[in-house]
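Yeah, one chain of the complex is gone here, protein chain that is, but the others are all in their spots.
Right after this comes chain A.
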Amino acid sequence: MSSNNPRQSIHDSTAPSTDTRDSRIGEGPDDRFNSKLREAFGASPFILTKFDQFMNWVRGNSMFMLQFGIACCSIEMIHTYAIKHDLDRFGAGVPRASPRQADVMIVPGTIVSKFGPRMKRVYDQMPEPKFVVGMGSCTISGGPFQEGYNVVKGAEEIIPVDIHVPGCPPRPEALIYGVAKLQERIRNGESSPVVVKPYELEQFGDLPKDELVQKLASEIDEEDLVMRYNWADSP
């Protein structure tokens, strides 16, 4: 048997005609591209898709997570990355320390007033397109600390959140499910609805000059970025 026919030495079956040499010199229509793969794809040997659909598929399968630990949930988040649960199996497990390299931010924990502006800044530093998974009850509503004087009532007050994973804390399996759901949405090209964000960073000088602002005017520079918490309006 010559080396021109390697396949036949492996498989007995020759169907469909994979003998390219024969097909090249044979009569009739040229079917040299016939193959199992072609059978699967139908008439054309090429995959035709839209570029953005392809990009969505790629994005959903290669997500860099932001290494972002806030509170209790971050322990379960580490467990999700680590042995046993191993989020990397799903194409979403490379924690990046810098927000500039991250696609997905898992918000694992309670957000308090002092951390709000910092989280906003970290989110702003992530390149587009970016996605957020809110992990745990605190990122949904403030969770068990909702009544606290210092606790922001959910991450959505500050940044848009694509997927909420409830639990206190959610089990690693739940987080994996949440991330898988996010991947599914990204693959399908579904974008998250634009949410109203009550808490924004603003320059101090742009705030309406109410009593509080006038009181702080000696301490805060006009150009400093600030976040104003209106606790009474919180849910």
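Quick notes on this structure:
As a working rule, a contact is a pair of C-beta atoms (placed from the backbone, for glycine too) under 8 Å apart; a residue touches a chain by one contact, two chains touch by 3 or more; residues count from 1.
Keep this in mind: contacts and distances are computed from a predicted model.
The protein name that UniProt records for the chain not on display, among "Cytochrome c oxidase subunit 1", "NADH dehydrogenase subunit C /NADH dehydrogenase subunit D", "Halocyanin HcpB" or "Aspartyl/glutamyl-tRNA(Asn/Gln) amidotransferase subunit C", is "NADH dehydrogenase subunit C /NADH dehydrogenase subunit D". With the whole complex as reference, residues 67-72, 74-76, 78-79, 82-84, 97, 99, 109-110, 112-119, 121-122, 138, 144-145, 147-151, 168-169, 171, 201, 204, 207, 212-213, 215-216, 219-221, 224-232 of chain A touch the missing chain.
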